[in-house]
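A single protein chain has been omitted; all remaining protein chains appear in their positions.
What follows is subunit A.
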Amino acid sequence: MSNKLSPLSKAFLVLIFLVLYAPIFFLVFYSFNSGGTMYDFKGFTFEWYKELFQDTRLLIIVLNTLVIALLSALIATIIGVIGAIGIRSFTSSKAKNTLLSLNNVLIVSPDVIIGASFLILFTMAGIKLGFYSVLLSHIAFSIPIVVLLVLPKLQEMSPTLIDAARDLGASRWDVLTKVILPYILPGIFAGFFMALTYSLDDFAVTFFVTGNGFSTLSVEIYSLARRGISLNINALSTLLFAVTLLLVVVYYFITQRVRQTGMGGRR
C-alpha cells in the first residue's frame, strides 16, 4: 500500500497473469470453433457441447468421478478427524511427531510412487483393479491433508473447554459431539473440501490403479489428449473451468470464515 508499484513492476505482474490465464482462455475460446481445430477460428458453434452431452460413455465417467470424489472425501474426512483427535490426545511430543511424519509421507511422495506402490498393494491383496481400488487409493491419499487441516483447530482449542464440559456432567460422547466437533467444524469443512479437490484433480495415482474397465475424467482426458486434438476436450474443459471457479469461490468464503473465527488466539 505504502510504496506504489513502478510501471515496470506492474507490466511484469500483468505479463505473469496473462501467461497464467492465456492457455485456459485459449481452450475456452476454441471450444466454440466450428472449424474443428485449435487454430483458424471458422465460426461460432455449440456443436462440441452438444456432442459432449450426447456422449453417454463420457457422462458415466463424469458420474464415476463425482461419486469417487464425494465418497472418498467423506470417508477420508471421517478417518482424518479421528486421526487428528488421536494425535492430539498423545501427550509425548515424540509420539506426536512420529505420527505426524508418517502422516505426511503421502503428501510429499511423488504421485508415481504412490500409484506404483498401491498397484503392488492391491495386486498382492487380491483386490480387483477398478472402482474399489480407485476409491481406496483416493481415500488413502486424502486422509493426511484432512489431518493437517483439522489439527491446528484442535490445538487452538483450550483444554479447559473439555474439562468444563466434563465437570458439568457431559458424557464423553457429548463432549465429542457438542464441544469438540462444533469447535473444529471449519477445519473439517476445509479438510473435506481439500480432499474433494485432491480426488477430482488426481491423475497419476488413478492412472496406475484403474485397470481396464473403469475410468475417471483425468484418465479419460489423458487418453483423449494422447490421440490428439478434439474440441470435445475443449468444451469439457470450459465446463470444468466454470465448476472450478465456482468451487474456488465457495472455498474462498469457507477459508475466510475459518480465518475470521479462528485466527484470534494464535500468533
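In this section, contacts are C-beta pairs under 8 Å (C-beta built on N, C-alpha and C of every residue); 3 or more make two chains touch, one makes a residue touch a chain; residues count from 1.
We take it that contacts and distances are computed from a predicted model.
Engineer: Looking only at the UniProt record of the hidden chain, which name from "ABC transporter permease", "Oxidoreductase", "Secreted protein" or "CheW-like domain-containing protein" is the right one?
Structural biologist: Result for the unshown chain: "ABC transporter permease".
Engineer: From the listed residues A:61, A:119 or A:134, report the one that touches the chain absent from this view.
Structural biologist: Only one listed residue reaches the unshown chain, and that is A:119.
Engineer: Can you list, in ascending order, the subunit A residues touching the missing chain?
Structural biologist: The list for subunit A reads 1, 3, 5, 9, 12-13, 16-17, 19-21, 23-24, 26-27, 30, 37-40, 78-80, 82-83, 85-86, 89, 97, 99-100, 102-106, 108-121, 124, 137, 140, 143, 148, 151-152, 155, 172, 197, 200-201, 203-204, 207-208, 217-218, 221-222, 225-226, 228-229, 233, 237, 240-241, 244-245, 247-248, 252.
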